[in-house]
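The complex appears here minus one protein chain, its other protein chains still in place.
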Amino acid sequence: MIALKDLSITIASRQVVCGVSLPLEPGKVTALVGESGSGKSMTALAAIGLLPEGARASGRVDLDGQNLLDLPERAMDALRGRRMGMIFQEPMTALNPLMTIGDQVAEGLRRHRGLGRAQALVRARERLDRVGLPAARFPLGLYPHQLSGGQRQRVAIAMAIADAPDLLIADEPTTALDVTTQAQILDLLRGLVRDEGMALWLITHDLAVVSGVADHVAVMQQGRIVEAGATAQVFRTQAHPYTRALFAAARHVPAPSGGTAGGGPLLRVEGAVREYRLPRPALFARRPVLRAVDGVSLDVGIGESVGLVGESGCGKSTLARAILGLDALQGGAIRLDGAGVGPRMPKAQRAQVQAVFQDPFASFDPRWRVDRLVAEPFHLTGRPADWRDRVAEALAEVEIGAEAMSRHIHEFSGGQRQRIAIARALIIRPRLILLDEAVSALDVQVRARILDLLARLRRQHGLAWLFISHDLSVVRAITDRVLVMDAGRIVEEGPTGRILSHPLHPVTRRLVAAAPILPQL
Amino acid sequence: MIPGRHRMGLVAGAALGAIALAMALVSLVWTPFDVTGVDVANRLLPPGGAHPLGTDHLGRDLLSMVMIGARTSLSVALLAVGIGAAVGVPLGLAAAASRGGWLDEAIMRAGDLVFAFPALVTAILITAALGPSAANAMLAIGIFNIPVFARVTRAGALPLWTLDYIRAAEISGKGPARISAEHILPNVASLLIVQGTIQFALGILAEAGLSYVGLGAQPPTPSWGRMLADAQTMVTLAPHVAVVPGLAIVLTVLGLNLLGDGLRDALDPRLKARLT
Partner (left out) sequence: MLARRLALLALALVVASAVIFAVVDLVPGDPAVFVLGTGARPDTLAALRQQLGLDLPWPTRYARWLGGVLTGDLGTSLAYKAPVAGMILDRVQVSLPLALMALGLAVAVALPVGMLAASRRGRPADALAMGAAQVGIALPNFWFAMLLVLVFAVKLRWLPAGGFPGWSDPLAALRALVLPAVALALPQAAILARVLRSALIETLGQDYIRSARAKGLSRAQVLRRHALRNALIPVLTILGMQFSFLLAGAIIIENVFYLPGLGRLIFQAISQRDLVVVQSAVLVLVAAVILVTFLVDLAYAAVDPRLRGR
């Protein structure tokens, strides 16, 4: 068994992990939960001996009574992959793009067992079958770019468990995947623990993921474990205030925004079709056409909050671009307040809709100051003389002080940036704001506060929201109505509560079943 | 410790570049000796005494020659960077703005075609058509610089176009030209400054090569490359006539390259983020 004992890590004389003890029992799933920056990934890297340069670990990582921290690098190389494996958050970049998946899975076996290539590939085949990539559809000669994110994460798992290690460390293994894929990967990991008796160390920020999977859980805050124990017990007692705060934030539902909805439709999408032309498969062949949005019709009423949910690749982002008037449609029409929407619409029409995007770090030009950033939409309406007062006002609405105006965006945290993005969307008083995965990248506590803010703004200004997400649980708290999209079409729509409790369409059912939900205690 | 080393490179590079520039500027108003005349009595003097760097086969003071030569070398290389950037950067911005479209394809293919003409070959063609001169060398190097700047600009701009702040500018009603000017160009500026420094250094090397084979500056205009061509037959008798202008080139190019590297590190946001 592998166990951490009093493990501490310092980076450039700053202590980032402090006195962590954690047993990792065989045949069990141990979860380490914390917000980003809590030190949980560093702890895992220390255990497997892959800390970045400049980081120092002290304490013990026990394996068979031996402290791995004392081992020379060569000895650690020999243990890695054989006694413990690890998978990471980002499946798109986790595999060598120039090497076949078979060779990548076989590589560790050749190194540790001294197998020949042919023998190692036979074993690699077995492991790929085991992680749900059967030979018929996934031959060994495939390259990573021919696989989806979920499939690549399966290959990464096959690589990590190729030599049946005692311990598999999974660092946010499903964070970059959509919810249905997440559920499948978690199932796979659970099955592996059950069948092969290895220990799984699951590192995540998501309490809901933990609740369905982990036997034991440890909660980490700023480099320290503040609470640990059997999952059911920790979930029940929540002895530490930080644990309670995390739970409260994850369960948070904003106060109902009160019946501003009603009146006529604000946005009306009728039979929208959006096609892409793909590259020619051969020199003089016709370019094939991908129909990303295939006859979608939907309405958003004045002051209404609507969710648009679907798995990645279902066409929801393409539809969002069309609603924002960035792309032209190949069929159908989009009308906002009765007037047409498209790339050539007049500025006054364009000023009716604004957007908040997913990544708070990519949403702002790093060279502009906040006042200029927030004022950018004035390009549509003409910049009023008192524009700086208006910027200050918009910032005040999202609870950011006016002193922020002269600063650059890198001085703000992710949550603050998302508030500033909302201020930018509000400043010209649009009728509709489109939120494209706008809270997905945020930690739970920050997310809860942003959801409150959105609910309040809707109440005060009679705004309509169109909330786009791959995750039903995100839109649950804040929408009146949900539309479910699959393969370019709307497959189901209805009041949020009804969709969540009685999903009819198979895709909706899959989404509802996959959405990790905290047990109500 | 790494940042410290690069800071040193930046300072050393800036100093070497400044010395070359100062020599060129001072030579406009003053040189230690007059180099228009011939002084056969003092030919091929070794360095030292009244002529700190010695004299050439016509008895001309090498320090004065190097100073005046700096003028030709630096101005040709600098103007060639100007030509490359003035044409290449807008093309690169346009290519990135129409990413994947026919304009992008056309600009990039045209760039590939220009790349098939090394500056030397372009200079051969221009010289064959118009006769040799420093201006032709500048034009040849400048033309080669155009696709260099276009590619660097495009490569820097393409990832920016996928970012959400460009989406935000688009839904604020801004068109590709305005977005390129307001958001893209300022964010690729540091890349361009670094590339400009590198092309400046390469331009000095190219100018020297062209003048050396007689496709650049013509007599009596001194340039570092011409001085080396003159020195070639003398090199066994008096090595210093070849060593002096050669060192002038090496030190200037080295300085500019150190400056470019230093700027790259100083302006690289990834590196900066790591330090703060």
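As written, the chain order gives the labels A and B, with residue 1 at the start of each chain.
Assume a residue touches a chain if its C-beta (ideal position, glycine included) is under 8 Å from a C-beta of that chain, and two chains touch if they have at least 3 such contacts.
Source: prediction; values computed, not measured.
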Exercise for the section: For the chain that's not shown, point to the residue among B:A50, B:A86 or B:L125 touching it. Expected result: B:L125
Completion exercise
Checked against the full complex, the residue among A:S36, A:S58 or A:T93 that touches the missing chain is A:T93
Completion exercise
For chain A, residues touching the missing partner are 48, 50, 73-74, 77-82, 85-88, 90, 93-99, 107-108, 111-112, 143, 145, 156, 159-160, 162, 279, 282-283
Handout entry: Where the missing chain touches chain B, by residue
Key = 1-2, 5, 109, 112-113, 115-121, 124-130, 201, 205, 208-209, 212-214, 225, 228, 231-232, 235-236, 239, 242-243, 246, 249-251, 253-254, 257-258
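The working rule: only the chains that are shown with their structure count from here on.
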Handout entry: Where chain A and chain B are represented by their mean Cα positions, the distance between them in whole Å
Key = 47
Exercise for the section: Over in the complex, which chain B residues touch chain A? Could you list them? Expected result: 163-165, 167-174, 183, 186-187, 269
Fill in the blank from the handout: Interface with chain B, chain A side, in the complex: residues 324-326, 347, 350-351, 353-355, 357-359, 362-367, 376-380, 421, 424
